[in-house]
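Quick one: this structure, given as structure tokens, is what I'll be asking you about.
A single protein chain has been omitted from the complex, and every remaining protein chain is retained in its original position.
We just call them A and B in the order they show up, numbering each chain from 1.
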Amino acid sequence: MSKTAIIIGGGTAGMETASQLARLGVEVDLIEKQPHLGGHLKNWDRLFPNRRNSDEVFDYLEKGMNDGISLHLNAEISNIRKSEEKFTIALQDGKELQSDALVIATGYEVFDARKKEEYGYGIYDNVITSVELEEFFRSNKQKNLLEGVASKRIGIIHCVGSRDEKAGNLYCSKLCCVTGVKQAIEIKELMPDAEIFCFYMDLRMFDRHFEEMYYEAQEKWGIQFIRGRLSEASENTDHTLLVKVEDTLTGLPLKMKVDLLILLVGFVPSPETRRLAAMLGLKEGDDRFLCPADEHTITNSTEIPGVFLAGTVKGPAGIANTITDARATAIQVADYLK
Amino acid sequence: MTFNLFVLPFSLGFIFLFFTMIMKNRSWIHEMDVEDKRKFKSGLRSPRIFFALREIFFESLLHRKMFRRNPMLGYMHMSFAFGWFLLILFGNMESRIYSGFWINPPYYPIFLKFFIHDKHVLPFEIFTVPGFFRFSMDLLLLFVLSGLFLAILKRSRSHWFGLKKTSQLQFSDKVTMTCLWLIFPLRLLAESFTAGAYGYGGGFITQHLGNVLAFLWPLNDKDVAYACWWMYSLSLGIFFVMLPYSRYMHIPTELILIFYRNFGIQTRKGSGFFSEIELLSCSRCGVCIDVCQLNTAAGIQDIQAVYFLQSIRHKQVMNNIVNRCLVCGRCQEVCPVGIHTDYQRLFHREVFRKSQAQDFSFLNGESTRKAEVIYFAGCMSHLTPTIPEAMQQILDTAKIDYLYLDKDHTVCCGRPLMLAGKPVQAEMLIAQNKKTILDSEAVLLVTSCPICYRVFREDYKLDIRILHHTQYLLELIKKGKIPLQAYFRKVAYHDPCDLGRGSGVYNDPRELLLKIADPVKVRNEGKDSLCCGGSLGLINAGTEEKDRITKEALENYLEAKPEILLTACPLCKKTFAKHSPVEVMDVAELVMEAIPKKAGEVMSC
Partner (left out) sequence: MKSFGYNITEDRQIDFDANDRNVTVFINEIEPSILLCMGCGSCTATCTTGHFTDFNIRKIHTLIQRGELKHLKKEIMKCMLCGKCQLVCPRGVNLRNLILSIHTALEKSGL
């Protein structure tokens, strides 16, 4: 009888781990609470740094959903038991699944921008999040973005809910910077007349081609960067917004009227990740993301034999790194099951 | 013979204490300003003196507040204070029977049993006057001794007295306390040995104990008794001499405090003498330690009011002690002596910052337009825009013509400066703001911030109505100006420190809530409510310590499992929102939510 693995979470990490494990001859149960696979990937329109369509990546991942993978969509886990090296997972519909290994790939969710009340999300009409902007892009409503607004000045706010002790998140979400630059360019593509300002603290263009994108944003699209963190936004009577920052490079406070404010919301561990961690007794870091057995060398296993981690349960990561990480997890699992 | 050398230690100690108190009080009266002197003089000739005596009876003797807090603690204090008082009273009456004079030397009643040895009248001893006193004096001594037993117990088992932590003692306190603890056992021994030696003259305890001792002791009992009398007198004498230098100074000072307070003399700016009276009235009971959230949540145990006041007495006020305090008023609320601990704290912060100049000449003191009602959101409300947004919409719905005074930019109300110990500097800011307010010609000032509300009422001396928005909204609802269709969601209400304890506004928000929500009962509410941890009174504390205070307070509300944590202060809201798993809202937001979106909705309900 061949060995089995259960993968919890059918996003990028879960799909790729499942596909690779199936290829290695492991029987896989893939549990997803949504009615469809793909997780956050399905929310993004185009991906940084090359602005390729996210559907292409999803298509690749979907191709891996071959024989040997049983999909369980709309499935919520009610409890997990471990006995004699076997994991038994009870689903809410009463079904029970058994396996020799368990992969946690329940990922992250975006920071709830309403927690930064002073930024006005959920209070003022023209404050949206980067996620909502992607939805606009995806649903071909682009033309409606700022319809009827004359001046079209847009502010993009970096580090919303990241690097912020007041939000309870001291860590950097890594990918908001590049997302902001990507979205700035995309808005410019749609609305060449728009004036776009990125309000940042540090631009962390850490990966290949990120810095070049920043260069392109300045050179080709004329996007402007102001080094200062938003302290508060208020709404004018015409529903435009007044943002207050310090332009730290001139050392002077700056106020600016914008028609739309886009908040680059960061990563936080998903509630499901935290629930499973509590259920299984997995170690959370002080950033509440899960800790692998070793941060450098054993990055995909946990201290509990048979339980593995894949993707953004361990912290903010982009699509490419998530896929790479998922493959590493698959190898670790296959090794364990030998 | 009515004199013996051994009475000297007591007598000298007593005279020393008596004159020390006279001198102290003289200097306090001397320090009074004209207003306080007037209050003092008129107080002496008014029925207030009886109120003071009544308060002394209930608080200084019976310790009613202590009883309410913990019966064991109350009994301990009462047995000492009331028991000793009755001993003195009965002792004086008893002594009069034998001396025949109205006035005796103070030592005479104290050492009466040394001088007088009366034969018992059996079997009706208790129905004779001397017999009755003999019986009563022994009973009272027993009463005091039971308190002493509890006091010794309290040192090691403070939790039996409702105190998680008892105050730490200084050396002078330890000496004085030892003398105090010795007084009554020595009196018992002295009287017993004397009664035993003579074979008569004692009460129901001292006589029997004396007889047993006489039987057991092979020495000359009269000599042993004499030694005991000496020691008794010495312990009294040392106690009296040490008293002004120890925490027991609170006993005489509290009496003076109660008189002055009843005369209407209050803690206020510039009255250093009253501050000293309050300071010396602290009995170091330690009740303030247990209610202090810096202790219970953050584990900081050296800054509580009792230690802070102690550090002032010993002239060792450290920056760290004076600045590490939420100024939330919780200790002030429970202090059995009624010491204004918050005021004391700010008064001494001032000492540190007196010479630190400020300059607010850049404010212009002009209002943009005239309006009957002005709305002042406050600095912090600009970081919680839902609150001023809700207020504006509600005021628009109620068709109020108002001016949003700090809409475009915030101006500080001045209380944060006061909390930092800069009341004089704050006055400069207040003067500027006052000009703006007066320039608007408003008759009503509504604010969303309890910090502003408090300083507007206490220090602005404005001749207009000042309301916190919870009060104003209640008023508007009562007048029928706000249509309501409430959802009656389950809410836990948090009393902001400056609104509740600081300004006494407890009922208005609650009355308002009953109209629009389903308030749940929480463990610490009203006067006992906890501080959110965001207080501007806390000058130097780390993020972690503040977080722990917030979490402790949150737990208190979450226990009641509310849908919403409701507050009436932007700072509390912001502080709680950082950690709260449930939604945190201001009362104004809830009122806003209850206003039907369309007129039709009102009709349907």
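The definition used in the following text is that a contact is a pair of C-beta atoms (placed from the backbone, for glycine too) under 8 Å apart; a residue touches a chain by one contact, two chains touch by 3 or more.
No experiment lies behind these values; they were computed from the predicted model shown.
Enquirer: Tell me which residue among A:K3, A:K152 or A:R229 touches the hidden chain in the full complex.
Expert: Here the residue in touch with the unshown chain is A:R229.
Enquirer: Using the touch rule from the top, list residues of subunit A that touch the missing partner.
Expert: 118, 159, 163-167, 201-202, 227-232, 244-248, 251-254
Enquirer: Even though one chain is hidden, which residues of subunit B still touch it in the full complex?
Expert: 319, 323, 352-353, 355-360, 362-363, 379-380, 382-383, 409-412, 414, 416-417, 420, 422, 429, 534, 536, 539-543, 571, 574
Note that in this section only the chains that are shown with their structure count from here on.
Enquirer: As a quick test, compute the distance in whole Å between the mean CA positions of subunit A and subunit B.
Expert: Spacing between the chain centres: roughly 53 Å.
Enquirer: Applying the document's contact rule, which stretches of subunit A touch subunit B when the two form their complex?
Expert: 115, 117-118, 120, 123-124, 165-168, 232, 234-235
Enquirer: Please name which positions on subunit B make contact with subunit A in the complex.
Expert: 382-386, 389, 543, 574, 577-579
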